[in-house]
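Note that one protein chain is taken out, while the other chains of the complex remain in position.
What follows is subunit A.
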């Protein structure tokens, strides 16, 4: 037995004082109409197996070997959002932490086989399953394997900034497959066609829960699609109409519209307040005290909405530069050569001097969570195209600013790009910063001024690290240089509540045992991994961390937000020119054959000529 398709729309309006974006919002029993405007929106769909599988492929047994797969596509990052908001003089507070899933800018496919299935089987079946939406013509050989999954990635989204066309058509078809009336279906397709053109990120996740312990139970395979539109993305999109649902066994719909109450929010807990509604409606119509409907309606139907307030604890938090957090810059050091050095520096507000510990030489950075209670480590995550790679053998020493957690994929140290089928490699690095002594913080996590701070020097050169990469030889082509780029690394803190530290605080009498217990419960039972707006994707980079890890992402400092390319770091690698091949071949052949003839002549001469003959020859020469 399968349940209904679930569709949930969540909207968070911006915090402008004169916000009128949602004034023309229309909510009735018959339909919802979302106007264009400056707000963030997330559409989340859940499909039971029988409602989606055959749309992918006729032979649905092809799903049998797949435990999970996900396709993610993102065209924005928080650096862009931060810059946009800054330019528009808007409040940066909390950016889009509440709604956006963790999606790397670019196009990713992740997959994991069921227990007992091989990688080859998985990828063969996966290629069949996603065959109709394979815009990039991905082949199984391009996938790489890391501890979480098999994956494919490319960051070549800059040319169009739009969802790849086959994938977009498929999503329209799938999303609107729930509509029964052909009229609604057409409206749905038209609306989503337009919406998908402005999409900021997508996460399509197939999960085969049968693969674990539920064999024999109902078909628990499902597909979740999360669409996300960033602030500003929907400003120029016509309004969207969501029609009523006639059959709640086939489809249920839910909508929530919220603002963030910043007075009651912290970096880690966002207080959302607003209204929510369902289709089919479970609520009686509501009216204002003067008898008018709660919201304006042009329809005869009555409105159905209820006031809602809740807290969410985002798993991924962007460190807002306007809130005093540091930003990072990255670039390749010049001249680039064949071993590009990728340099990441950090910078902050002028009043925030960046300290470097004189003993360890490491930057002293303050973690985002109270170090008396949380373990925080700084990481940098790279997704390198196969043009570049890093050599894991160069990380064996304890020296250096980074420690390699892992590198997976195309890690052959000698193969040229044209003999490397894999798309590239994933690398997770732990950045060694000088941890502040927890004793320097008070119980609230505030840094205490030190009487003697001699160990730390103000530092103008805030280089976080410099990473030596290596380039693969490029295929010869018509021009002598290959221009490539890498997505800027994701630089983030990963923090986790430390029970050990909490216990120490109790032992030291700084907090009471029940307070510690409350903190633990609040953290464990709270919303971090139960956040309905952002479920963790175990097959992506998130999967390497524990379920209750909170990620604090630094914003990249970019020069030109109008150019998508500025969100990547560019490099140039020399390569041979195709047109030179012929002359190289001929010249090599001529030189080698001539040399051989020259030496053969010497040898023949050595066997035949007598010493006297040679002597007389030499004498003649001398004359």
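Note that in this section contacts are C-beta pairs under 8 Å (C-beta built on N, C-alpha and C of every residue); 3 or more make two chains touch, one makes a residue touch a chain; residues count from 1.
To be clear about the criterion, contacts and distances are computed from a predicted model.
*Asks:* So one subunit is absent here. Using its UniProt record, which name fits best from "DNA 5'-3' helicase", "GPI mannosyltransferase 1", "AP complex subunit beta" or "Translocation protein sec72"?
*Replies:* "GPI mannosyltransferase 1"
*Asks:* Quick one: which of A:61, A:115, A:182 or A:393 touches the chain that's been left out?
*Replies:* Of these options, the touching residue for the absent chain is A:393.
*Asks:* Looking at the full complex, which residue from A:264, A:309 or A:413 touches the chain that isn't shown here?
*Replies:* In the full complex, the listed residue that touches the missing chain is A:413.
*Asks:* Which parts of subunit A face the unshown chain closely enough to count as touching?
*Replies:* 335-339, 393, 396, 411-414, 416, 418-419, 473-476, 480-481, 572-578, 580-581, 583-585, 587-589, 591-592, 595-596, 598-600, 602-603, 605-607, 610-611, 614, 618
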